[in-house]
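All protein chains but one are shown at their positions in the complex.
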Amino acid sequence: MSTGVAATPAVELREVRKSFGPTEIIRGVNLAIPRGERHAIIGPNGAGKTTLFNLISGRFAISSGAITVNGRSTADLAPQEINRLGLSRSFQITSIFPRMSVFENIRCGLLWSHGYRYSFWRLLGQQKALNEAADRLLERLKLSDRRNVQAGLLSYAEQRALEIGITIAGGAEIILLDEPTAGMSHSETESAVALIRAVSEGKTLIMVEHDMSVVFGLADRITVLVYGEVIASDAPAAIRGNTAVQEAYLGTVAA
Amino acid sequence: MEVFVVSLLNGLVYGMLLFMLASGLTLILSMMGVLNFAHASAYMLGAYFAYTISVHIGFWPALVIAPLLCGLIGAAIEMWGLRRVHRNGHIAELLFTFGLALIIEKVVQMTWGLLPVPYRVPELLDFPLFRIYGTQFPAYRAFMLAISALMFGAIWLGLTRTRVGLVIQAALTHPDMASALGHNVPRIFTLVFAAGTALAGLAGVIGGNYQVTEPAMAFTMGPIVFVVVVFGGLGSLTGCFIASILMGLIQTFAVVFDVSLADLLAKFGFTVTSSTPFAEVLNVTLPRVGALLPFLLLVLILVFRPRGLMGTRDT
Amino acid sequence: MNMLRRHWPWLLAFVVLLAIPFLFYDWSKGRHSGFVLTLMSEIGVMAIFALSYNMLMGQSGLLSFGHAVLLGMGAYCAAHVVLLVKAGAFWLPTELVPLAGGLGGLFFGYVLGWLVTKQRATAFAMITMGLGELVSAAALMFMGFFGGEGGIPIDRVMDTSVLGVRYSSPWQVYCLVLVWAFIAAALMRLQTQTPLGSMANATRDNFERAQFVGYDPRMVRLYQFTLAGFFAGIAGGLYVLIYEIVTFDTVSAAKSANALLAVYIGGAGGFFGPILGTVVVVLLQSGVSLLSNAWLLYVGVLFIVMVMYAPGGLIGLIFMHAPIWRAGRLRELALPYARAFPPALLVLLGFVLLVELASFTTIGAAQGKTFTIAGNTIDTMAPMPWVIALGALMLGGLWLRREARSFRERWDALMEGAKADSIKRQIDAGIAIVKTQEAVS
Amino acid sequence: MMLEVRDLHAFYGKSHILQGVDLSVAEGEIVSLLGRNGVGRSTVCKTIIGLVPPVGRIDFKGRSIAGLRPDQIAHVGIGYVPEDRQVFPGLTVKQNLELGLKRAGATGSWTFEDVFSLFPNLAKRQDNPAGVLSGGEQQMLTMCRTLMGDPDLIIIDEPTEGLAPKLVEQVGTLLDEIARRGTAILLVEQKLTIALRISRRLYVMGHGRIVFEGTPAALADNGRIRKEWLEV
Partner (left out) sequence: QGTIKVAYTDPLSGPFAQVGDANLKQMQYIIDYINSKGGALGKKFELAPFDNKSQPSDALIALKSATDQNMPFIMQCSGSNIAAALIDGVNKHNDRNPDNRIIYLNCGAVAPELTNEQCSFWHFRFDLHAGMKAEVMVRALPKQTTKVYLINQDYLFGQSVQREVKNYLGKLRPDIQVVGDELIPLGKIKDFSPYITKIKASGAQALLTGNWGPDMNLLIKAGIDAGADLRYYTFYAHLAGGPTAIGAGGDNRVLAVMSYGENVAPEIGNKEAEAFTNGFREKHKFDFSAAGFRTIFEYLQAAVNKAGSVEPAKVATAMEDLTVKDFLGFDTKMRKEDHQIISEYFVGTFKKGVKYDAEGTGLGWATSATILAKDIDQPNTCKMKRPGA
């Protein structure tokens, strides 16, 4: 990877704005996330974190400004096209393929990146490489024993894990996770964090999270979003100290 | 001019009939999300009931009793049928109503026979109300207009004055939550379905003698009603109303204008000969395609505006 | 060899199907029963059609009301091809006429698919309905391609067979249908295991998520729709060869409905469901309709019963026995079934008798038919038959209630016995198969 | 006691989820029900308000409500806030709140104004479809919607799920406010922080039954229970 490329941030937002009707939700966000960084976005509810994800991943079109992924503008790209640039996201409200088996869920995540596209002549059963890759991932997700269960029948925590699995399956360079540990118990949270740390090794990770232990445990850098504006973007320690952040978001709890 | 005015009246009458039918379906389809294929069958039942009743007691009692009967049937269907089926998904519901439609058609044939029944306009209304340009306008058609106008008002009040609409929509996504908030969801579903069916029944009473009361009447009316509802936009009574009138007028005026695409092209100095590609398509005249215009419109609107004219949400 | 070991069921099925017509062979006149052959051929064609419909409903969660358009268009194309070949425009073996239909279906599948696959859920259902009505109206309007009310008659005896078969007899046509049916079925089965087939399921389950794994769900649907068109077209091509005429009713809503019915009654999603469903529907339609004027009513009732009590379709019903079967205790159900059978039969007979009495008093009379059982005519006006019918119905009903209760107990007990998790999987599978509501709501 | 639950059992299909739960809530009191995931706390709630068929005794204000329909139970004065934010996505925020009312247009001790002043976010969004609300906003909406019906007892299942730390505190104060207005609260939580702070009594739930009952102080002392049943 030449330094020239390395220099270009994985994801860059310039003066990004988004309004729904009259209300402006994202108010001119500037953010550059270098390759290989683990980046956390925190902020009060309704600050626009999920919306930001939706903009980056192309789910919504931005009202103004510019977003680049690996230096390529995503202005006129559909979600799937952005995904093909190597950017993959998860959802705050679990979003999997409920009636397919856990294995098939993962395999769907792999298909495009393995270059199968819309093929209707190649039999999946015979694609050794593909299926092995899927099984390997299941191992890491600790879902191997649930391999052939309908995803919809998994417990909540397992579904969250699968959600992450589908997201990283394609081997995307840039991974966006929206509240990956929401609703998990302590132990579940811990294993989830371990998993995330492992899979994001050497990749760019952007995540939204309300659980401070997770945030401070994982992130190299933290951006605080309040009502659609970035009020701080800094190393964890600095953020913890930042009074503005405390009174806008953390309150006394985490402090 | 003459043609225009008279056709306007005819179109209005037909449109209003469509509305009477469609309004019931709007309730059921856009509120409960049930693609009710038996709706037109309720229309047919209404007509046949009205016929039998008017033979024995007279038209005016029929005007009240027949819709009520249909309403009761509707309620029964909802309570003992649809409700069970509901959890198996919308396709299940739809097929259920489809099965009903088949049964109703057969039962009608068995009770009233294959031939049209002589369901006549009541004497009281069987006179030309007035003449325009020498064309008589039957009083009964005026009566139809009046009734359907009343219906529009009634439903409108029902929807705006009560929370029924809200509760149903809520119950569609989270039935448990809706009932936990203190709403008796099952009862409301039954009410709405019964109301819808009763409306269809009323339409039958009114429409049965304006058109022909025959076993095929459900089948012939079925599709067009869906067109109206979807075209008007799910969840919008006004949309449904406008769509009905529109369809009525279109179908009537289509008959009147003997033009074809060829004529249109001719205006631009392009003459269509039998050799030109699609000559047949170009030469077919408006009156002949009148029947398929509604469906054309349906397809177009769904392609360009999936929520229909005034739909509150995507179809 | 190992090929043979793996696919013997298919071969067996093929042989059996070839054999069946001979059960009805009329040795005295030395000819096949035209009726049976037509019936079987119809089943073959409709099975292909239903399977192709399942590519939309079962696999992609797309509820279409206009699938017959693809069938019909295929049929019309095939018909025109036949006419051209006979006119000497070009040469094509009779065996490949269905393929011509298929290509027609493929083409229209792509064109129409391009229009409709933008839409989802109810919108899709409605737009396909609109297209269906549109095309069937057009079919009556444009003489050139559709031949109007008269339709397009052809003569399947083209003498261009590569096998030297004339296809003058229904039997020869039946064999052709059978071969094509197996080819098409096999292809469709394989298709479910391809990337496209898999992503079709994905878009059905979660339209939006599919985008975020790199696929354009619209495209997935378009290709799926196009392929479905291809197979429907093949069915159309065969249809032409069987009936030697295409009329607008091949594109009509009724035909589309048939596919829906077959798929649902048999059990959507799976592969054998639709086939099973087709057999039932066609037998009802072509078979029972000859015996009874009220056949539609039976279809309706069957439907409602299925939808209410067996949402998984016939296949679902069969699958429910799987855990017990795996536990190897299916035998223990024999007795309960045996005990439930007589009352069930009684109810059935009572119901049928009642319906037939009613229908013969009105419809039958109007069509100049009389109600005869085993040769002796029944006076539908006399009270006696009615009493018997009602009696049978009620008695059977009560009795059945009792038996049903004990049956259920036995059943639950066995289910307990069978491994719990396997139950869950099976039943959920059964239900999941049906829950296509994402498709509509 | 306002709510009396005695030997409550509940089943999902054949699996026996609640195996004899006893608990009670007095007028205006805040009671917390703690426990790990999957022990059956939500099921307790669902069973009380009639979404899961109960086996056992449930008395409210001295009369048995076991076996009543949820809507009937709601009308005798029990409100329920589910764990998985069940907002009605198609309806606007305002309409969602309206559906909380027992009778159309009849607001009780909680008015739209109260709600909107407590949660300005909702005020801003009142005409947006609830479906587009942020996760946290949806959480707030569900809570307020139930309050609109002003129940005498409100059962809240994991209200702080997915809320920003600051808001978690706010919810704490809201709960105080509710209690101050004389509504009793049965709070289901995982985060001990608020529960310990605001509730007068707590129950800790093990698999399908109550394993601890007592004051926050008592729980604070009882390390064994905390270890075994609350993983802290």
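For clarity, chains are labelled A, B, C and D in written order, and residue numbers in each chain start from 1.
In the analysis below, a residue touches a chain if its C-beta (ideal position, glycine included) is under 8 Å from a C-beta of that chain, and two chains touch if they have at least 3 such contacts.
Being a predicted model, the structure only gives us computed values, none of them experimental.
One chain is not depicted; across the entire complex it touches B, C. Summary of contacts with the chain left out: across B:Ser7, B:Thr52, B:Thr173 or B:Thr276, the touching residue is B:Ser7.
For the chain left out of this panel, the touching residue among B:Phe19, B:Phe37, B:Phe152 or B:Tyr210 is B:Tyr210. Residue-level contact of chain C with the missing chain is found at 29, 31, 33-35, 38, 137, 140-141, 148-151, 153, 155, 157, 168-169, 243-245, 247, 249-250, 286, 290, 366-369.
The missing chain lies against chain B, touching residues 2-3, 6-7, 10-11, 14, 109, 114-116, 118, 128, 131, 134-136, 138, 210-212, 214-216, 220, 251-253, 255-256, 258, 285, 287-288, 291.
We take it that only the chains that are shown with their structure count from here on.
Using CA-based centroids throughout, the chain positioned farthest away from chain A is B.
Which two chains touch most often is answered by the contact tally, and the pair is B-C. If you average the Cα atoms of chain B and of chain C, the two centres end up 30 Å apart.
Inter-chain centre distance (chain A to chain C, centres taken as mean C-alpha positions): 45 Å.
For chain C, the set of residues touching two or more other chains reads 435. Within the complex formed with chain B, the chain C residues making contact are 57, 63, 115, 118-119, 121-123, 125-127, 129-131, 133-134, 137-138, 141-144, 253, 257, 260-261, 264, 268, 294, 296-297, 299-304, 307-308, 311, 358-359, 361-363, 366, 431, 434-437, 439-441.
Contact residues on chain A toward chain C in their complex (touch as defined above): 57, 59, 78-80, 83-84, 88-89, 91, 95-100, 104, 107-109, 111-113, 116-125, 149-150, 152-153, 166-167, 169-170.
Interface residues of chain C facing chain A in the complex, by the touch rule stated above, are 190-191, 193-199, 201-202, 204-206, 208-216, 219-220, 223, 227, 424-425, 428-429, 432, 435.
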